[in-house]
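With one protein chain removed, the remaining protein chains of the complex are shown where they sit.
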Amino acid sequence: MAVRIQEQSFDLGAEIEKFAAGRRDAGAIVSFTGVVRDDADGQLDRMEIEHYPGMTERAIAAIEAEAVSRWNLTEALVIHRYGVLRPGERIMMVATASRHRMDAFAAAEFLMDYLKSRAPFWKKEFTKDGAEWVAAKEEDEAALSRW
Amino acid sequence: MAVRIQEQSFDLGAEIEKFAAGRRDAGAIVSFTGVVRDDADGQLDRMEIEHYPGMTERAIAAIEAEAVSRWNLTEALVIHRYGVLRPGERIMMVATASRHRMDAFAAAEFLMDYLKSRAPFWKKEFTKDGAEWVAAKEEDEAALSRW
Amino acid sequence: MIDVLYFAWVRERIGLPREKVETNAETVVDLVEELKAREERYAAAFADISALRVAVDQELTDFSAPLKGAREIAFFPPMTGG
Partner (left out) sequence: MIDVLYFAWVRERIGLPREKVETNAETVVDLVEELKAREERYAAAFADISALRVAVDQELTDFSAPLKGAREIAFFPPMTGG
């Protein structure tokens, strides 16, 4: 189980390849990658992600531990960036490995739902018209009730 | 939307990297990778996957089209191998891209459930004790009723 | 004449991957009965059709499907892809 919180970019292909390498015990590997989407018709200049150093690592480690207690996982990985990100850049990724696909999928979705609403990150979007903090979505909070 | 049925191996990291490259329109990318699991305590020598050329491509294209009609996808990819595979080798992968994570996850799970039970592939496992066709699992058939 | 294809253990029991069959069978199940009457290996392969699946012209269907106009019939066990 691993958590990496970092400002620099990560190599998506290399990370998934490394995660999957030599996993003879896991038949199923799921990954999720979050990308800075250029929402407002090319208006987005950049996103800035603020986080709470210390709490971020603790919160994500706790979410991972919860996932491991609920599903049969052989490995899990969370990478999440902070700082300045441009449209098209990868914000974060989650990967899960399990013997069976149902567990790998469920754990990855669980990790994502909790990262969205329970890990201390805040996004601010900068367009030529100004800057705005991204509001938490009700649907993201509601998604937690699935688990 | 793309389907590739091939005997040769594929480069997982490179495929996901290529799939994700320049997707400014998709905030969420999900991948599933199936690996030959060494189930019987190191007993598995190899797996042989047979398929039905022609029907395989048609069936998977139809499953992809169904996924596209149900969820808001910007892209989907299915790669599935046939022939001889050794433990640790990657059998197949699915990738989905969408504006939102719920759609990307649901579509990837849907594609996997249908590939399991509706794409014409058959697996045979070879151990030192002999060879056996893998039996379809009731839980895989049951999983289709989710959709 | 119709192309009849066999996959996985159906292919192994019958002993060949495909053959051309002259038939006037109206449905898949009629064709199965004709094949079973031919030789023991067909009877063995088709002993329990609830354990089999069938595709007509590369589309999954059921054993009551009509064969009129069909060019290719395939018999195989439940799929195990993914």
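As written, the chain order gives the labels A, B and C, with residue 1 at the start of each chain.
We take it that a contact is a pair of C-beta atoms (placed from the backbone, for glycine too) under 8 Å apart; a residue touches a chain by one contact, two chains touch by 3 or more.
Remember, predicted model here, so these are calculated numbers, not experimental data.
**Q** For the chain that is not shown, enumerate the shown chains it touches in the whole assembly.
**A** A
**Q** If I consider the whole complex, including the chain that's not displayed, which of A:37, A:80 or A:101 touches that chain?
**A** Of all options in A:37, A:80 or A:101, contact with the hidden chain holds for A:80.
**Q** I'm checking contacts with the chain that's been left out. Which of A:55, A:84 or A:142 qualifies?
**A** A:55
**Q** Which residue numbers on subunit A touch the omitted chain?
**A** Per the touch rule, subunit A residues meeting the hidden chain are 34, 50-52, 54-55, 58-59, 80, 91-92, 112, 115-124, 133-136, 141.
By definition in this document, only the chains that are shown with their structure count from here on.
**Q** Distance between subunit A and subunit B based on Cα centroids, please, to the nearest Å.
**A** About 23 Å separates the centre of subunit A from that of subunit B.
**Q** Approximately how many whole Å separate the CA-defined centres of subunit B and subunit C?
**A** Result: the chain centres lie 26 Å from each other.
**Q** Indicate the residues of subunit B shared as contacts by at least two other chains.
**A** 34, 112
**Q** Residue numbers in subunit C touching 2 or more other chains?
**A** Residues 82.
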